[in-house]
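Only one protein chain is missing; all other protein chains are in place.
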Amino acid sequence: MSTAPDVIRCAYAEFVVSDLRASRAFYVDVLGLVVTHEDADTIHLRAFEEYLHHSLVLRRGPVPALAVLGYRVRTPADLDLAEAYYRELGVRVRRREPGATLGIGEAVRVEDPLGFPIEFFHEAVHVERFTQRYDTHGAGAISRLDHFNLNTPDVPAARKYYEGLGFRVSEDIQDSDGTVYAAWMFRKPTVHDVALTGGDGPRLHHIAFATHERHQILHICDHLGALRQSDMIERGPGRHGVSNAFYLYLRDPDGHRIEIYTHDYYTGDPDNPVITWDVHDNQRRDWWGNAVVPSWYTEASPVLDLDGAPRPLVARTDAREMDVTIGADGFSYTRSTEFKLGEQV
Amino acid sequence: MSTAPDVIRCAYAEFVVSDLRASRAFYVDVLGLVVTHEDADTIHLRAFEEYLHHSLVLRRGPVPALAVLGYRVRTPADLDLAEAYYRELGVRVRRREPGATLGIGEAVRVEDPLGFPIEFFHEAVHVERFTQRYDTHGAGAISRLDHFNLNTPDVPAARKYYEGLGFRVSEDIQDSDGTVYAAWMFRKPTVHDVALTGGDGPRLHHIAFATHERHQILHICDHLGALRQSDMIERGPGRHGVSNAFYLYLRDPDGHRIEIYTHDYYTGDPDNPVITWDVHDNQRRDWWGNAVVPSWYTEASPVLDLDGAPRPLVARTDAREMDVTIGADGFSYTRSTEFKLGEQV
Amino acid sequence: MSTAPDVIRCAYAEFVVSDLRASRAFYVDVLGLVVTHEDADTIHLRAFEEYLHHSLVLRRGPVPALAVLGYRVRTPADLDLAEAYYRELGVRVRRREPGATLGIGEAVRVEDPLGFPIEFFHEAVHVERFTQRYDTHGAGAISRLDHFNLNTPDVPAARKYYEGLGFRVSEDIQDSDGTVYAAWMFRKPTVHDVALTGGDGPRLHHIAFATHERHQILHICDHLGALRQSDMIERGPGRHGVSNAFYLYLRDPDGHRIEIYTHDYYTGDPDNPVITWDVHDNQRRDWWGNAVVPSWYTEASPVLDLDGAPRPLVARTDAREMDVTIGADGFSYTRSTEFKLGEQV
Partner (left out) sequence: MSTAPDVIRCAYAEFVVSDLRASRAFYVDVLGLVVTHEDADTIHLRAFEEYLHHSLVLRRGPVPALAVLGYRVRTPADLDLAEAYYRELGVRVRRREPGATLGIGEAVRVEDPLGFPIEFFHEAVHVERFTQRYDTHGAGAISRLDHFNLNTPDVPAARKYYEGLGFRVSEDIQDSDGTVYAAWMFRKPTVHDVALTGGDGPRLHHIAFATHERHQILHICDHLGALRQSDMIERGPGRHGVSNAFYLYLRDPDGHRIEIYTHDYYTGDPDNPVITWDVHDNQRRDWWGNAVVPSWYTEASPVLDLDGAPRPLVARTDAREMDVTIGADGFSYTRSTEFKLGEQV
């Protein structure tokens, strides 16, 4: 098998959005992302500590969807490795000229084996890093893109594919029968660059941005309340069991899910301990035991293929986390010796 | 009518608890309250900035209940005023000798017209104020008692009674028909010393303690998660619409509800604007629109009469907030032009 | 002696500033105060939780100075009491028509016995309270005016005068000879509405605004750094020993000193314990022992008389705090058994 490209980290996402103005109000006016570039059809955004051209592109289009997820690779030569690697995997591969995406150099786009549109790139335009531009930081200042979270039907298969790309697992959720419900995998030494969440796929569950402190996340909630847009808050804020991160899930005007996230931990040593959570542990998704709303389990963004057409979904056949934890057939517990029926959570 | 006693503020509560050791683990080990005194039957507790003997008494007893709520009055002479005032109201009144409650001077106890056991006192033993004893402050340090919240069936009547005692309203919840669901009333210049919440009563909905910052409240959640007692978290954390306070509701081992609370505002000017919230406004109880759990609406602590017997309940006959906002017959909205049926909240 | 007016709290200050645009950049763009009104000569400002017309007025003028300090009184009738009270004290008194200061009703201005221009008012225009307008709150959001701090040569005399107005002492700084260096006095139940600081007077040492949390104060520092105006930071941030408040001292473009302050404590009970600090205790001014910069001791704003002329200064004849704690003749200690010479602090 060919050598895999050396991925540094998750780097950017491109969303198709139906109303650029509504999206701008959310991403710029509420989340405070910095506009690197905007025109009639696109907005290129970055967070305060980022110096590459963008970590999020919003592109106007007819059907809200994920257009691409970008991973940065270590060297220009990794693009050739990526091309060979994916051709050997037998999936569609396209070489892109520098600037095909504004601000991004030469790139390789693929439809990966999980069905996601993935771009590998190394070169990107540098822009001002606003780390110390506190005059522009709002009360909910966001530092950087942190991770992607993907719905895919077969988590063990997806994990194996990502391990082939050099990602390692930090945490996962299983049951006593060995069914895997989700796995968190990383290249940069945080809990994840990508999470694989069992579900009909390929769909994008969410992308996540990091803040330094929790009050910045709380402010985003307060801000949405002031705008009478609290219904954009889907879940949280709370503390994850998995990753230990403090979290908030929002839905943008098209329903794309955005997580704001802080307080995970360093994973960079080669023997970083893997944590496996029992799917019935009621503190796995929320350390405080607050219930996960059903939409969080069931809804996600469709993804496009390299021609811009929506990918058909493959249904999950393994047990679904919501089914085994909530409702008449599910159960969960706060202490391992006590069980609560799913419909009582 | 007699002159009402000059109440300074809400001052202490006494709970009957079934297992003093379990209660101690919660109030001392988790909440970090300071033990002023403890013996086989009672624990007297205070928060870090309090210098009176206690703001919470836990007393071992057969049936968990509220034994008494204490209001501090400005002078010793206010005790005579209190006695005369309540005798004129025709309710049971008892004079108590100094020390009848450990640490409390002479007192007047009454069964107030709402059915609650209330004590008025002025003198109390002074103990060390731990404001700057940071060596003893945990990550969830609590500063002081903030307020009581009472279930009472007829909120306008209860409000009128408390106005007679010199309390003023800061905020309330009504509907367009004029039904009043709750009112917040104060003597000290915060949003409240007492909240009147429509429901079968007399029952104690909760007592609340204040912290300086929100991270202290978040730590209490994290701490309970670490102890695998996250099921003591009933609701929150969140931001109230009413009061603007950041909140968390816990249930102690006997089900007594404790709120941890911060960030309300100054109300001490005589023309402090009263805020009236529409019961259908989905941000009134949680500024972020997170759902109120049903138990928060329905469960509360019974209260004892002056002989220690549980008071019978009077049912609320006005509309109930939960019914008009949640479920098939209710509705709420995030923006006033948009309605969401109750079962969709 | 006449009855003193019933003062509710410190309410507003008016500063003469030399460059309204520079002042606006500081108070509006950095501190985030809300503009109630502005014209060519004045800016009227309030903090996010205030509903009276203003808590700070900036007025363009030739010589930077304090023009007036406003105290709010409980009723309109208190104005007559104020007039009689100060006439009996034999100082200059002026009655002012409603609107003489924009947004303020009828008022009584006096040159008080300490030499300060003081206004008593009850009526004021109500404006929107921005408590929950989180869309407008910056990362350094300020909630409300908290207190005034005055330089006056004879602190015991000044204390006696303020006790006549019904203020009570919460804390003070003395030495073992009984020399009083400063006293903190309040009407609203916080540590102070006014602090009396020994020094040549009458001069305004500073006015202070409150935030909810400490990170809001830290952001103001970061913001000034980003603007390359860190030299506006005179002292702090730090934790006061006196008051326990977390603090920051800034100097506005004319040198007027502004404190940003949070975390003091409730003082509203009649027996609130008075704390006396030893002037040689190195943690009295900064709980962490960080040195007080000399300018903080020596510089202050001149004050105007009722005709707008600068008041001459009366020199302090008692020992000066800086002299007894810093330099060759002073000393301080961290632990009471250890002494450090003043020049080593």
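When the chains are written out, they are named A, B and C in that same order, and each has its own residue count from 1.
Simple rule for what comes next: a residue touches a chain if its C-beta (ideal position, glycine included) is under 8 Å from a C-beta of that chain, and two chains touch if they have at least 3 such contacts.
Since this is a predicted model, take the numbers as computed values, not measurements.
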Visible chains in contact with the missing one: A, B, C
Of A:E213, A:D278 or A:D318, the one touching the omitted chain in the full complex: A:E213
Candidates C:S18, C:T179 or C:Q229 - the one touching the absent chain: C:Q229
Which residue of B:E83, B:D222 or B:D281 touches the chain not shown here: B:D222
Sole residue of A:H37, A:R60, A:R87 or A:R144 that reaches the chain not shown, by the stated touch rule: A:R144
Which residue of A:T131, A:T179 or A:S295 touches the chain not shown here: A:T131
Chain B residues that touch the omitted chain in the full complex: 132-139, 141, 213, 215, 219, 222-223, 225-227
Interface with the undisplayed chain - residues on chain C: 214-215, 218, 221-222, 224-225, 228-231, 233, 237, 239, 241, 246, 282-283, 287-290, 334-335
Where the unshown chain meets chain A, residue by residue: 8-9, 49, 51-52, 72, 74-75, 126, 129, 131-132, 143-144, 188-189, 212-214, 241, 244, 262-263, 265-266, 268-271, 273, 287
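The rule is simple: only the chains that are shown with their structure count from here on.
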Inter-chain centre distance, chain B versus chain C - centres from mean C-alpha coordinates, in Å: 34
Rounded Å distance between chain A and chain B, as computed from the means of their C-alpha atoms: 42
Rounded Å distance between chain A and chain C, as computed from the means of their C-alpha atoms: 49
Junction residues of chain B - those touching two or more other chains: 214, 241, 287
